[in-house]
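The structure's right below; bear with me while I get my questions together.
Removed from the display is one protein chain of the complex; every other protein chain stays in position.
Chain nomenclature is as follows: A and B, assigned in order of appearance, with residue numbering initiated at 1 for each chain independently.
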Amino acid sequence: MAEIVINGLTKRYPNGFEAVKDLTLDIGEGELLVLVGPSGCGKTTALRMIAGLEEISDGDLYIGGQRMNDVLEKDRDIAMVFQNYALYPHMTVAQNIAFSLKIARRPRAEIKRRVHETAQLLAIEEMLDRRPKQLSGGQRQRVAMGRAIIRQPQVFLMDEPLSNLDAKLRVQMRGEIDALQKRLAVTTVYVTHDQVEAMTMGDRVAVLRDGKLQQVDTPFQIYERPANLFVASFIGSPPMNLAEAAIKQTKDGLTVSLGEAEIAIPHELAARNSLDAWVGKSVIAGIRPEDIYEVTRKTAKLQAAMQVKIDRVEALGASLLGYFSVDAAAPRAESVSAIPAEEVLSEAPLTGTSGTSFCAIFEPRAMLKIGDTTEVALDLSRLHFFDPETDASLLAEDEPEKKKKPEAKKK
Amino acid sequence: MTATPTTLPASVPARSRPGWRRVKKARAPAIKYTALLIFAVIILMPVYILIVTGFKGVAETDPAHAWALPHLWTTSAWRQAWDQLSPNMMNSLELAIPATILSTVLGCLNGFALSKWRFPGANIVFTFFLFGMFIPYQAVMIPLTELLAKLQFPAQLPRLALAHIIYGIPITTLIFRNYYATIPEDLMESSRMDGAGMLRTLWSVVLPISVPAFVVTMIWQFTSIWNDFLFAVFIITDPSQYPVTVALNNTTGSLVSAYDLQMSAALLASLPTLVVYILLGRYFMRGLMAGALKG
Partner (left out) sequence: MKNIRRWGPGLLLVSPSIILIAIFVYGLIGWNIKVSLSNWRQAQPTSHYAGLGAYRDLAHDAQFRLTLAHLLIFTIVFALGTLIIGWTLALLLDKGVKGEGFFRAVYLFPMAISFIASGIVWRWLMNPAPGDRTTGLNALFDKIGLHSLSNQWYLNDHSVVFGIRSWGMAAMALPAIWALSGYVMALYLAGFRGVPEELREAARMDGASELRVYRHVVFPHLKPVTLAALIIIGHISIKVFDLMVAIGGKQWFTQTPAVYMWIQIYDSSDYAKGAAIATLLLLLISILVIPYLIYTVRAERRS
């Protein structure tokens, strides 16, 4: 068990392409850090640099205080779980699990004992004599885990270990890996493109895009306080609704005009986002689908309401997703994660509606149909604002109540 | 028209199919089989001649009985061929077995390093090897015989074996490299993460799953070395060390009409490769594919 310190880690290929750019991260002892991002964001390359499978072009890597840049992968005391498991096809499960110990020339009795313990831990004892070909996907996954666990290494690296499993098994294994990691308390770096995995498993989540670190924080903070448009749109499903909006000064305070709606901004929210500086300018306003309500008897107090026409409905059972168009420009396609930039075919969506499509999570029994007009309200305290030029969140770096409280105690 | 059967989508009802089409459909496989059989007969024709003539007595090998079966089956030609060729067949075995094994081992090491334990410039090295597969060996033959003559080998056969090992490197490397290209990269990485170095990875992870490549390469090399004439005729000057191809050419070349002996000798000299081929033909086919720079 050791902490990992990554300082300015860069991967540059001979053709000049930088897969990972100046990545700086501290991963605490026993922590499970998830590296998440869309495909091609450099997360696997970063993991492979930690593993030693990929040369580090620039920057430093320390594991347990020791600089590892020039240490061969086999001497780093790291175990890795591969996306395709990489089980040795000619070896039995027991031999697969024991391989690293055999190479380390551990006594035979010890190997036997540890294989047994590991198998017990993973409930694969009956499979020890089988070959990888005779196992199901989930069983192979466990063997791959076993091969990593048995070494009791300083660090676990996991490269999309669940992406080859079907959806239900993935949920189950997610929980198992998480529990196992907590129990063994081995520092773990976990790579995934699946934001649900990232949110559910990570002690902290690091979001990468185009080789650059976007934000690293606890899942809660990443969700509640996304640092920029990309993180806001990448984390959360359905993603945050985002559209251009203008900030105006009225006699009662600031308002934000989102399409036809003119919404008064609570003072505290305006202050937190320093919106005074944006009066008369455009920002990108964001609201998560679950923060949009259908106006009924119960809800309608402070929230700004707007009339919307439902263009599409997705009944998911536990909830009902309603889509409607807001007459405001969408943020630049390259700023958000929804679709990779090269896949954007045209500005206008196929539905033919103008403006920006918003999604709201309604009550499952909302009984809404396509074409219905309804009134929705936004939970104003949960509005997000972003700089349309830099994509950065306007939320002040230091949230007053969070930073000041401990200080006050000290005084 | 093509001889392949025309398959209609299953959804088309049978009665809507034009009648002529149904006729053609029935006839197509027959035409196809006839064509395939004719080709097979043509290709087997020399074998018929080899066997039939080999069992004839000298008297029957005259033009009048050219294509007929022997009236009197006799093995005298076979015995004569065996007496003449058996020492040379032993030479060929002594040559082909070690040369096959060594060139295969080299090919395995090279193929592994060039595809799974790569170093900068591995592709250039591979191209540099590959060209050696295509060169006409005549272009190295004069200096090669001179150079080998200078080596202090007690006998000539090891010199020939050395030549076969060296000039076999390109093809054996190619076969192994193409085979290893199909092994997932993460198996190597996993082994490295498990703490294994290169030799350990080769020995414990790669070799146990290389059996098909070994079989293909060894069949290919054994066949090539057994059948080689060019290297042998240049390098071997001592008749007692002639491999079977050279001996066969000398025996039959000097005879004008003893067809029974010629044919039985030719078949006898081809038996080892034929046996290998009949037993392991499937792998042979795979070897051919690899030889075509595929994969």
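Heads up, the rule we're going with is that contacts are C-beta pairs under 8 Å (C-beta built on N, C-alpha and C of every residue); 3 or more make two chains touch, one makes a residue touch a chain.
Predicted model, so just to flag it, every value in this text is computed and none were measured.
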item	value
Touching partners, among the displayed chains, of the absent chain	A, B
Touching residue (missing chain; options B:93, B:140 or B:209)	B:140
Contact set of chain A toward the excluded chain (per top definition)	55, 69-72
Hidden partner chain, residues of chain B it touches	1-7, 9, 29, 32-33, 35-36, 39-40, 42-46, 49-50, 53, 63, 66-67, 106, 109-110, 112-114, 117-120, 122-123, 125-132, 134-144, 146-147, 163, 166-167, 169-170, 173, 197-199, 223, 226-230, 233-234, 245, 248-249, 252-253, 259, 262-263, 265-267, 269-270, 273-274, 276-278, 281, 284-285, 288-289, 291-294
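Keep this in mind: only the chains that are shown with their structure count from here on.
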item	value
Separation of mean Cα positions, chain B and chain A [Å, integer]	56
Sites on chain B touched by chain A in the complex	184, 186-187, 189-197, 200, 204-205, 208-209
Chain B-facing residues of chain A, complex	51-53, 73-75, 78-80, 82-84, 86-91, 99-100, 103-104, 147, 151
